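Comments concern the structure below.
Complex shown without one protein chain; remaining protein chains in place.
Let's look at chain A:
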């Protein structure tokens, strides 16, 4: 079985490009060119150089000694939190801005929830001198003020999404509407492995640098390129896609995707799409989707804005349906405690998204000689307010 996209952008029954005709030329231009552009030597050179000198890659694969002792197994942290701008998101925005330039686009749009992808997009637009418009839900703008300020300092225009629930899903709708209205000069930098083909595949390829590095680094440290487990949190699923990518076809490596259970999977305030979702179409892709029986998309909830998405990328829907990856879910409380635990044990303040991946060690048991890689997708600076409120700091 293949775990990558086929020519039509399908992962098993999931994926495709369910887009209105108004978007067809934009998406088709990208689809027809993305693989060829990515394979160009000059593209790869520029991409690799920026990842190295601007993003700061390779990010360390750090053996977390005290955390390992606590859970009696061998835990490595892939330090995506050390990327420029504070999370893995920038791997993709660097790739896409280079893509946009090669397609002669002069105007960049993006959606953002917590603001991490917005900041990563504003950053690369500043780097390349391109106009940047970021759509962000009105509610998210209020609760993520520091990231809004960062985007503005980087020269981006932040446009509030006032429709629907005024969060990430609506910001994505507004970005898509912008793209419909600006079909020629604009490139839409989607921040996760979601959206119409070729986005899930393109974003996964840009993020695959994470697992490529894990292979090399683990070989240096352990004399083997394959860990027993790779663990990553999943909202839309871009960091998980990057951490899993090189291991998809290696069945000895177990893949664990961790979703946000919010206040409990069945509490009505959750973002555990694999449990609560049904097959549907959102933002141009057929995937698992949280929705009413009538097919209206419902509003998810998680304390972590980055996991607060009602769908999941089609690659992950397929990993779930095929059983290739194990899907677990972690509540707000479990994630917050795991985050604090990492601070105390390793001196690392993780993003709350990444804390979800760390929280599974309480329930899921590993053998002492298992090698477990956790993708630490981002750092917790952006979450300080949430940590302060939650722990009364």
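Just so it is clear, a contact is a pair of C-beta atoms (placed from the backbone, for glycine too) under 8 Å apart; a residue touches a chain by one contact, two chains touch by 3 or more; residues count from 1.
In this section, contacts and distances are computed from a predicted model.
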In UniProt, out of "Cell division protein FtsA", "ATP-binding cassette domain-containing protein", "Na+/H+ antiporter subunit E" or "Tryptophan synthase alpha chain", the chain dropped from the view is recorded as "Tryptophan synthase alpha chain"
Missing-chain contact, candidates A:36, A:279 or A:388, resolves to A:279
Determine which one of A:159, A:180 or A:321 touches the chain that has been left out. A:180
Absent-chain interface as seen on chain A, which is shown: 8, 16-22, 24-25, 163-164, 169-170, 173, 176-177, 180-184, 278-284, 289, 291, 293-298
